[in-house]
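Heads up, one of the protein chains got dropped from this complex, but the rest are sitting where they should.
Take a look at chain A:
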């Protein structure tokens, strides 16, 4: 039996081949030590929050039940993440940017339609709002929403089709225009003009933040409040300023256990405990530390100096009529966003 390579080359090739096959096995992790593994599928800016919260939960769960737990996370644009769960990403809990994205998962039978009533406060343990992040000293003099549509201003915001934060951005602008200009026609005109000032739509909030902060594109970033604070923290106070508009929107990022997945994996009890801990004093404090507005009145009081007071409309305002209606009107195929963005 001969082989078409010279002996040395043959030996080398054989070694390389064995190495290629053996490497993954040699590097394989020791058998997983955790008794329970949870997967939290979340939206984009919660990376730092859940990195800390997961450690807290693992410690509490071990103390309460004696079982070790490992929490895996996945982050991305909220709409995209919901789509992944619908397509079979094995989430035990979803912690997304807005209720509609969890509704969409519920519509495919992964969890009960009344999921939002199973936990307090619309199943949103923390809230946030939309603010403007501008370059230090606010060189373009941006103070409120109508400054965004002025000539020469470039606005950075993600794509409302894939990002939850982007939908809150859009609706906050819509609420402002509706109140200021008085009619839906005018609101549509204003929001359309605003989006003509957007040079690039990233798929998630974090992508937009990196575009604005790291790549230096644009004059103003429409950002989650927590994301704006985090940018200032990461890059230093001397790079950016936060501008709070006269009117914004109360963003309620909801959380839910994915019934169908936990039933199959037998992780329901741990998943429940995970979400409940978000509502505890410790969980609320951690949220506030990461610049999410806590629900708990006591914790909120401790951090009231951090969060500016803003006039906030809610998604249940008659102007929107809840997430299902808002989604249908504005972000569905052929909806208002498609109309203004294609023009």
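Following the convention adopted for this analysis, contacts are C-beta pairs under 8 Å (C-beta built on N, C-alpha and C of every residue); 3 or more make two chains touch, one makes a residue touch a chain; residues count from 1.
The rule is short, and it goes like this: contacts and distances are computed from a predicted model.
Asks: Per UniProt, what's the omitted chain called: "DNA replication and repair protein RecF", "Sulfate transport system permease protein CysW", "phosphoenolpyruvate--glycerone phosphotransferase" or "Alkylation response protein AidB-like acyl-CoA dehydrogenase"?
Replies: Of the names offered in "DNA replication and repair protein RecF", "Sulfate transport system permease protein CysW", "phosphoenolpyruvate--glycerone phosphotransferase" or "Alkylation response protein AidB-like acyl-CoA dehydrogenase", the one UniProt assigns to the missing chain is "Sulfate transport system permease protein CysW".
Asks: If the hidden chain were put back, which of A:135, A:206 or A:330 would touch it?
Replies: A:206
Asks: For review purposes, identify every residue of chain A that touches the missing chain, sorted by number.
Replies: Residues in contact with the chain left out: 2-5, 20-21, 23-24, 27-29, 39, 47-48, 72-76, 84, 86-90, 108, 206-207, 210, 214, 234, 264.
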